[in-house]
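Take this structure first; my questions come after.
What you see is the complex with one protein chain gone and the rest in place.
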Amino acid sequence: MSYTIEGDTGPWEVVIGLEVHAQVISNAKLFSGAATAFGAEPNTQVSFVDAAFPGMLPVLNRECVAQAVRTGLGLNAHINLVSRFDRKNYFYADLPSGYQISQYEHPIVGAGTIEIELADGSTRQIGVTRLHLEQDAGKSLHDQSPTQSYIDLNRAGVALMEIVSEPDMRSPEEAGAYLRKLRTILRYLGTCDGNMEEGSMRADVNVSVRKHGEPFRTRCEVKNVNSIRFVMQAIEAEAKRQIIVWEAGETVDQETRLFDSARGETRSMRSKENAHDYRYFPDPDLLPLVLDEAWVEGLKAELPELPDAKKARFMQEYGLPAYDAGVLVMEQATADFYETVARGRDPKLAANWVMGDLFAALNRTSRTIADSPVSAASLGRLLDLMADDTINGRIAKEVFEAMVETGEDPAAIVDRKGLRQVTDTGAIDAAVDQVLAANPDKLAEFRGGKDKLFGFFVGQVMKAMAGKGNPALVNEALKRKLAG
Amino acid sequence: MASVSELTGLSLVAAREGLRRRDFSARELTAAHLAGIEALNPRLNAYITVTPDLALKQAEAADAAIAAGTAGPLAGLPLAIKDLFCTEGVRTTAASRILEPFVPPYESTVTANLLRDGAVFLGKANLDEFAMGSSNMTSAYGPVENPWKRQDDPSAVLVPGGSSGGSAAAVAAGLALGATATDTGGSIRQPAAFCGIAGIKPTYGRCSRWGIVAFASSLDQAGPVARTVEDCAVLLGSMAGFDPKDSTSVDRPVPDYLAACRRGVRGLRIGVPREYHAEGLPAEIEALWRKGLAWLRQEGAEIVDVSLPHTKYGLATYYIVAPAECSSNLARYDGVRFGLREEGHDLNDLYERSRAAGFGAEVKRRILIGTYVLSHGYYDAYYLKAQKVRALILRDFTDAFTQVDALLTPTAPSAAFAQGENMDDPVKMYLNDVFTVPASMAGIPGLSVPAGLDSHGLPLGLQVLGRPFDEETVFAVGGVLERAARFTHKPALYAGETA
Partner (left out) sequence: MSLDPATVRRIAKLARIHVEDHEVARLQTELNGILGWIEQLQEVDVEGIPPLTGAAQIALRLREDVVTDGGYPERVLANAPEHAGNFYTVPKVVE
C-alpha cells in the first residue's frame, strides 16, 4: 500500500530525491589550514586563502579525502581512485572567490545504497548516485543591521560531502528514514556529526509528483531544510502545491524554493537566479586526485562495525527482534551501552531496560546516552541484583529511579533503603495470612469461583510487604493458602 | 666614487662581485639606482610605486651582512618587482584601479625567496593591467615608455612590450639590476626582446605562484628579466624552488643555472621549427635567426629541421584558455574584502559597479570572452576543444625533443612598435605573442636573448626553448648566443645619462 496524495483528479505519487550536504569532521578546512570548530568569533577562523585574497592557492587536506572515502565505503559505494576538482562559478556574498571548488564530472565516490527501515517493519534499498567533496560557503547575517548584511567567513572553505540520492523515495516517511539512516552511518563512521540544528547536515529536497505509471514530471528543489521533521513537512507541502498546479491545467516550473516552516509551505527563492550558469571547468590550481588502492583498503579495514551489520549481529547474537535491534543500533553510543549491559546477562531483559526505563529517564532529564546519569555498568549490576533474587522487578524500578537521581550504585541503594527482597517463607506466610484475615468477603468470593481476585490478593500481600516479597514465593504461598 | 651610470651599468653578476670586493657599498649601489629612478622614471613610468626608504634600509642590512660574512647570494642587489607580486606592507596594484588601495598582508613566495637571499627592492614595476597585454598600454597607471628609440625617428614613443613592460624598461634603462616578471603567453620574453635584455620563463611549476596575483593559473609563471643571460640564471636560482602552499609547484632541486650558462653547446642538437618561418616575418629577423644558428653551429651544435605542426593554433588556444581561467580568477575582485568599492543599491549592483569602475577595457574584454567560452552550451566547442589542441601542441614539442635538445626561434615577429599602433583591433595586439605562446601552452622553459639590432636600431631577441625542467640546456644555449652576440648596445634613455 503505497503513499499517495489525493487530488481532484485522483491519487498522485510523490517522487523524492535528497541531496545532503554533510560537514566533514576534520581539524582544518578542505583547502586551507584554518580551523573548522563551530561557534568561533566572526572571521577568526579565516585564512587569506579562505578570504580569496590575491594570489592565494588551495592545498588539499588528506583527512578530508579519507573521510569522504570512509563515507563512500559505509554507503557500499564505488570509490573512484581518480577524481577531479572543478570550479562552480557564481557570485554571492558568502562566496569570496566567486567560485566554489567542487567536483562535477568525476566525483570521488560513485554509486552506492542505503537500506532504510519503515514503521511497518519493511525495508527498502535507496540508491545513492554519488558523493563528492566541496567547499562550504561563509555565513551571511541579515538581521544585524537595517541596511546591510554582515559576512562571516569562518565556515567558508570547510569541507562538505555532497551525498546525492537516486529519486527512489516515494513518501515523506521514506525520506525521513533515509535521512535518519544516513545520519546514523555518518556518526558511526565519525565523518560527520549529523547535527541538523547546527547546520552540519543540511538537506536539499527534490520533489515531483506524477500519476501512477507515468514518467517523471518536472521537479522542484527545496533548499537548505534543517530538520528531518521539516523535510517531511516540506515534501508534503511542495507535493500538494505541485498537484494544484497540474490539476489547474498549468505546468510546474523547475525552480528552487525555500520551506517556510511557520507557514508550512514552500516559496520561490527571491533571487531570479534559478537558472544558474555555473560554467564548470577543472580547477587549474589543482591536479587530478589519484588515490592509492592500498590506502583505500587500509581505510576499509579500519572501519567500525556499521549499523546494518551490527543490527544483524544483535538479532543473531542476542535474539532481539528487528525493531528492537534497529532502535538500539541507531546511535553507536547506544549500541555500545546496550552491549555492555547485555554481555553475560539476559539480552532481552537488557533490551527492555535500555529501551524502556533508560530511554524514558534520559528523555525526562534531557540527557543523552553520552552523559547518562546511569552508566552501562551500573545498569548491568541492577540486572544482576534481579538475577540473583536480591530484589524483584518492581523494586528494581524503584532502585533505578534512585540511581537516576543520585548516581549511586544499585547495591548501595538497596542496602540504604532496605529494599532486599524477602524470601523467608515464614514471613511470606505471615503476610498472606494477614491479608486473608483482613479480607474475608473477598476470600469467600474467590473460593466461590471469582478467580481473577487472585491479582488483588497478590497486590495486597506485596503492599503489606512493602513490595519486597519474592513474587514467585508469594504466588506459591497464596495459591496454597487460598486453596485452603 | 662611481657615477650613477657606472654603477647602474654593471651587470648583476659584476655588481655582486663589486660588492664582494667592497669596490662600493650596497647603500651606494641602491642610492645610485634611486637617483636614476628619480630622474628618469617620471618619463618612462616603469615604476608604479618606488620604495626608497625600504630599499635603503635593505641595502644597509646587506652591507652589514657582507661585512659579517653572512651575506646571501643576492645581498645588496637592487631589483624591481613587477606589481603583480604581493609584497607585504607595500601597495600592490596589478596595474589596476580595482587594487589601487590594496596593501598585502603577506609576501609572495618568490619575492620572499629574493629577500631571503638579501636582495633590495627598489619598487613595484608597471605592467599591463592584470598581466593582460603585450605593450604595457593597458595599465591604469599610465603606459611605460621603452627607453629605446628609433634612430630615424627618435621622437616616436615606443612600447616596451608586455605585460612585464615596466620590469623590462627598468632593467634596460639602468633603473634596476634585474627584475621579477611573469609570463603567461610571452609576458617575460617579448618585453625582454623589445627592450634588448634577457628574460626567462621557466618550466611551469618551477617557481611558486603563491602570492602572485593570478591571471591564468595553468599558464602563469614567474621568472627574471635582467641585462644578461647569466644575470637571469643567478636570479632564477633564488626565485625557483618547491612551495608546499602551491599545489602546482614541483618538488625538484634547483640546479646551478649560472654554471650551466658556461657549459657550451658541443654535441647538442638545436631544432629549427619550420612553422616559425611565419608569413610576413621581416627579413632582418629571419637573418638574425640564421645568424644565431650559425653561432651555435660554430660552437659545435648540430642544427636540425623540425616540425611543430600545431604552432599556428597556439594563439587561438591561448585566447580561449587564458580568458576562461581569468574570468574565474578575477571574480574575487568585488569590492567587499579589499580594493575599490563603488556603492550599489543591492549586492549585484555593488559587484557590477565596482568591477565596471575598477577594470580596464582589455581586462573586461577578456573576462567577457572567458565567461562566454565557459558558458552553458559553449564549453565543449571552445574550452574543451582548446585544451585538446593544447595537448597536441605539447605533443609537438615532446616529439621534437626526441630529435633535438633545444629549439631556436625568433622571440617576436617585430621590434618594439610605437604607442598607438596595433590598438584599433585587439586581435592585432594578440599576434605579438605568436612565437611565445606555444611554449606557454606546453609549460616548457623559454629564454629570450638580445641578439642584435634592426635597421632602426631597435633590439631583436632570439628565443631558446627547452625540455621541461631542463633550464640548464636552455641557459647553455643562451650563454653561447650571448657570448657570440656581444650585445652591449644601450638604449637612448639611460640612468644618469639622459639630460
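In this document, chain identifiers A and B correspond to the written order of the chains, with residue numbering beginning at 1 in each.
Here, a residue touches a chain if its C-beta (ideal position, glycine included) is under 8 Å from a C-beta of that chain, and two chains touch if they have at least 3 such contacts.
As the structure is a computational prediction, the values presented were derived from the model and not from experiment.
Across B:Gly443, B:Gly466 or B:Pro491, the single residue that touches the chain missing here is B:Gly443. Considering the whole complex, the residue from B:Glu6, B:Glu38 or B:Asp349 that touches the absent chain is B:Asp349. The residue from A:Leu289, A:Ala312 or A:Ala430 that touches the chain not shown here is A:Leu289. Considering the complete assembly, subunit B touches the hidden chain via residues 101-103, 105, 204-205, 217-219, 244, 247-248, 250, 310, 312-313, 316-317, 319-320, 327, 331, 334-341, 343-353, 355-356, 359, 364-365, 367-369, 371-372, 375, 378, 381-382, 384-392, 394, 425-427, 430, 441-443. Think of the hidden chain as still there; on subunit A it touches residues 26-28, 32-35, 41-51, 59-65, 84, 91, 93, 140-142, 144-153, 258, 269-271, 277, 279, 282, 284, 286-290.
Assume only the chains that are shown with their structure count from here on.
Across the interface of their complex, subunit A is touched by residues 86, 92, 94, 99, 102, 104-106, 108, 209-214, 216-218, 244-248, 324-325, 327-328, 331-332, 334, 336-338, 347-348, 351, 371, 374-376, 379, 383 of subunit B.
If you check the complex, the residues on subunit A that touch subunit B are 48, 51-60, 87, 89, 91-93, 96-99, 149, 151, 277, 279-281, 284-287.
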